[in-house]
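Here the complex is missing one protein chain, while the rest keep their positions.
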Amino acid sequence: MIPDRMRRWLGIYAAVICVLSVLPVLVIVVESFTASEYVVFPPKGFSLRWYQAAAQRRDFIDSAILSLTVGIVASLVATVLGTLVALAMVRHRFWGRQVLQSLFMAPLSLPGIIFGLALLQFLAHHAIPRDMTAVILGHVVITTPFAIRFITVALGGIPPQLEQAAQSLGADSWAVFRKVTLPLIRPGFMASLVFAFILSFDDVAVALFLTTPSSVTLPVRIYVYIDQNYDPLITAVSAVVVMAAALALVVMERVAGIGRLFGLR
Amino acid sequence: MRRRPLLPLLLVAPAALLFLVFFVAPLVTLAINSFYDYSRMRGIIEVFTLKNYQRLWLDEYYLAIIGRTFRLSGTVSLVTLLVGYPIALYLIVATPRAKSIVIAMILSPLLVSVIVRTFGWAVIMGKNGLVEQAFAAIGIPDIAFLHTEAAVVVGLVNVLTPFMVLAIATSLQSMDPSVPLAATSLGAGPWDLLRRVLLPLSLPGITAGLLIVFGLSSASFVTPAVLGGSQFKVLSVIMYQQAVVLQNWPFAAAVAVTLMVIVLVVQGIQHRVSERGGPQAMIP
Partner (left out) sequence: MTTRRMGRRAATGLLGAAALGMRPRRAAAANEVVFASFGGAVEQYFRKTLMPQFEQETGIKVTYVVGTAMSLYSRVLATRNRPEVDIYWANDLLHIAGKQAGVYAPLDAKAIPNLDKLVDGARQPGEMGVMSQVASTGLQYNTEKFRQAGWQKPTSWLDLWDPKFKGKVALYSINVLYSQELLALMAKLSGGSEANIAPGLKKIKELKDMGNVSAVAGTPAEMDNILAQGQAWITYNGCNRGLSARLSGAPLDFVNPKEGAIQYNLFLDPIKGGPNPGPAMKFIDFLIRADIQAKIAENIFYGPVNREAKLSPEAAAVLPYGPAALKALVQLDREVMNRELDSWLDQWNRVIDAK
């Protein structure tokens, strides 16, 4: 599709950008092996002490599990909702479409701290009880715009002839949807799941205000810790998350192939 | 277009309902608050006033901040597009293994909490950091560029690139591969290929990527605060100070509403522009 020489240059370019992308992550991971009491770069000495310290912190482990759960639920809900909305927006013209379009995109431009505070105020004012559900729903709101966008792009790539062909071969709308549309939007679906999960897992601002007294998500726990102490414990915690994610990616690669998962055949 | 006018409404209903309660309602409260007065001694005074907006819009100081905020997001959007587009192209032609590695690596910054990640960048870009040491090794001293706009751009582009790349790649993926093949066999050089075939066909993805990146960078708080330093004030930093440090929610709300409205307008323009192009653009 693209001339070979271009492909080679693109490859080199991609390699450079990849290295630049992982640079901060590398720094953090390398730093986690420092033997010093505080963060100095390059790290002084080599030690696993901060990993040991992190392993003893029950609160970080609990927070990580909580963030994982919240992330999985929020990304699933956001992706499903986003798919429904994208289908409506792309395939139909109806009254209020433009307004809804802007509405669904709006969370992107609202800083998390403001959204978190506003939501907190609103829920508390109306005495709506807050628990993890509030955090999950807050995360769904902030990740749905991505879901809608990714699925919309994926839907846009389906030539209408495909669906028309299926229909003319006797499939009813539901079958067309199931057998033609859904498989073809899988790339968008997967991209949405992954991004929504990552964004939920990463969110500090909304969770900072919405988490309940007794359950704290991982980014919030990191944030309050780092407000008071910047010691290498945080780098060890982050490094563990990165390694866990790397492991998950390796497994995904073996099982399904990451590129294929995103529909990039 | 379709025979069932109710269907689209049913499809958007769940999301719309959720947004109504968990987004619109708090936002309405926010907007209402922005028209209230505030004094530290009396708290929020529920009297209609325009002073928050006047304070924001009639003051050179804040206008400069507004300009800086959108200059930043505009720059970040553009740079992310330039950086990300070739990667998206590469993803289309790379081997499956290479694809996976690239995706994993560009996603990696997102795996680290934003605060830790920006500290990582601060270490790299700060005094005695990696960059300075590297440049010092080849004889250029004092190159640390922490606490500059460039530092913030680097930090934001680093984390927003995967959004752009995957949006564009998804769009390019659905392109019929015979089209560019035909173009090249008809004698189109690489630039022509790019300009007249690939770009127009991937416009939906580009638009989606730009929308996302522009919105996110306008709203970003931690990266500009940590990498830009206390002199680099953008709207979200002002919002934090007003809302969390001073509890002046009315003014913070006015700033938030301003930010959102501007971003929505820009996104609306982006949409309009994209509607002009892209033969496969079924996206409204």
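As written, the chain order gives the labels A and B, with residue 1 at the start of each chain.
Heads up, the rule we're going with is that a residue touches a chain if its C-beta (ideal position, glycine included) is under 8 Å from a C-beta of that chain, and two chains touch if they have at least 3 such contacts.
This one's a predicted model, so the numbers in the text were calculated from it and none came from an experiment.
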Given A:F33, A:F104 or A:F209, the residue that touches the chain left out of view is A:F209
Which one, B:T95, B:S178 or B:Q247, makes contact with the chain that was left out?
-> B:Q247
Option from A:I17, A:V80, A:V176 or A:L218 whose C-beta touches the chain left out | A:V80
Where does chain A touch the missing chain, residue by residue?
-> 37-41, 59, 69-70, 72-73, 76-77, 80, 117, 120-121, 124-125, 127, 129-133, 136, 178-179, 182-183, 208-209, 212-216, 221, 223-230
Touching residues (missing chain, whole complex) on chain B = 40-41, 43, 61, 119, 126-128, 225-226, 229-231, 233, 241, 243-248
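In this section, only the chains that are shown with their structure count from here on.
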Separation of the C-alpha centres, chain A versus chain B, in whole Å, is 15
So, in the complex, the side of chain A touching chain B is made of residues 1-3, 6-7, 10-11, 13-14, 17-25, 27-28, 31, 39, 41, 81-82, 84-85, 87-94, 97, 100-115, 117-119, 121-122, 125, 137-138, 140-141, 144-146, 149-150, 152-160, 187-188, 191, 194-195, 198-199, 202, 204-205, 218-219, 222-223, 226, 230, 234-235, 238, 241-242, 245-246, 249, 253, 257-260, 262-265
Residue set of chain B touching chain A in the complex reads 1-2, 5, 7-9, 11-12, 14-16, 18-19, 22-27, 29-30, 83, 86-87, 89-94, 96, 98-121, 123-124, 129-130, 158, 161-163, 166-167, 169-171, 173-175, 177, 180-181, 184, 190, 193, 204-205, 208, 211-212, 215-216, 218-222, 236, 239-240, 243-244, 249, 252-253, 256, 259-260, 263-264, 267-268, 280-284
